[in-house]
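Every protein chain except one is present and positioned as in the full complex.
Then we have chain A:
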Amino acid sequence: MAVIEIKNVAKTFGAYTALHDINLTIQDQEFMVLLGASGCGKTTLLRIIAGLETATTGEVWIGGRRVDHLPPKDRGIAMVFQNYAVFPHLTVFENIGFGLRMQKLPNDEVKRRVERTAGLMHIDQLLKRYSGELSGGQRQRVAVARALAMEPDVILMDEPLSNLDALLRMEMRAELKGVLAESNTTAIYVTHDQVEAMSMADRISVMHKGEIVQAATPLEVYRNPAAEFVAGFIGNPPMNFLPATPKGAGKWAVGGQVIDGPQKNKALNFAIRPEDLRLADSGLTARAKVVEPLGAHLLVTCDIDGALFRAVLDSDMTVKPGDTLTLAPQPDRVRWFDPDTTRAVA
């Protein structure tokens, strides 16, 4: 049971500012993902919440208690590290029970909790082993079980799946989501993998250059990106942008076409997701450059007035490089961005 409040947190390393004035509230039992490219400050923010790093300014509150002056052990958190950090000199059992032993719980309670969490993570067969005898996936399970055994208010995860191979990552993703949902803890999960973020999160905070650009549900972040960075970062392939010039009365000239848009009188960027385009009789005129058949669909990279533009089409279409395509954007999926602020325009 813990709400996490981050109030005006900033962090500077010498002349470099890693975090600018972060404000974020994470609801009780919410699964919050901090998403961003490497160096955007997401790990720094997580470490500040954990107490492994101190904020230069600002406050961190967990469960209505100000914790930014407390050491990690007094914050009611547990953390899963990217490289697992399983203690090599202890068995799996003692690893999972490490935090419980530090709390001086009686032996039978330690045993009960270790066995329960080990069962939850399907590692009950490995309790007598040492970390050197485990695979990467198993070590990851031990690290998660060790955090869960603490029965923490908040569980913090720093790219926990990034060292696993692709198949295992997909498996663990679903499993982690299930286990965390049942454990009723608030979770903060740092990743640079948008698929992980989309599939696991209740809410995603997209971070860029030390700021939270948008904090919203995965679908909201995908459909209504608050800034060009979010639109370009989320989605694979990312959103397309084209410069648009106002023609007055909500009409805009885009790629030689006139399209309905917001009532503004300055140059904007028109944006559309590649999968929200289809071939039609009228629309944007594009010249196909590269055609990639991906099985489920066809990814066509084209050129509109010199700008790169991607379209995801039905795989039955026969498109060859050099073809001229007429691409009609789905009207309710078109978004507009102000090129000066890079923010979305309603």
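Keep in mind that, in the parts below, a contact is a pair of C-beta atoms (placed from the backbone, for glycine too) under 8 Å apart; a residue touches a chain by one contact, two chains touch by 3 or more; residues count from 1.
Simple rule for what comes next: contacts and distances are computed from a predicted model.
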item	value
Omitted chain, identified by the protein name its UniProt record gives, among "RNA polymerase subunit sigma-24", "Carbohydrate ABC transporter membrane protein 2, CUT1 family", "NADH-quinone oxidoreductase subunit H" or "Cytochrome c oxidase subunit I"	"Carbohydrate ABC transporter membrane protein 2, CUT1 family"
Sole contact to the chain not displayed, among A:G58, A:P72 or A:G283	A:P72
Candidates A:A85, A:A253, A:L279 or A:V345 - the one touching the absent chain	A:A85
Touch criterion as defined above, residue of A:K11, A:R113, A:R146 or A:R310 at the omitted chain	A:R146
Absent chain, residues of chain A that touch it	50-52, 71-73, 77-79, 81-83, 85, 87-89, 98-99, 102-103, 130, 132, 146, 150, 156
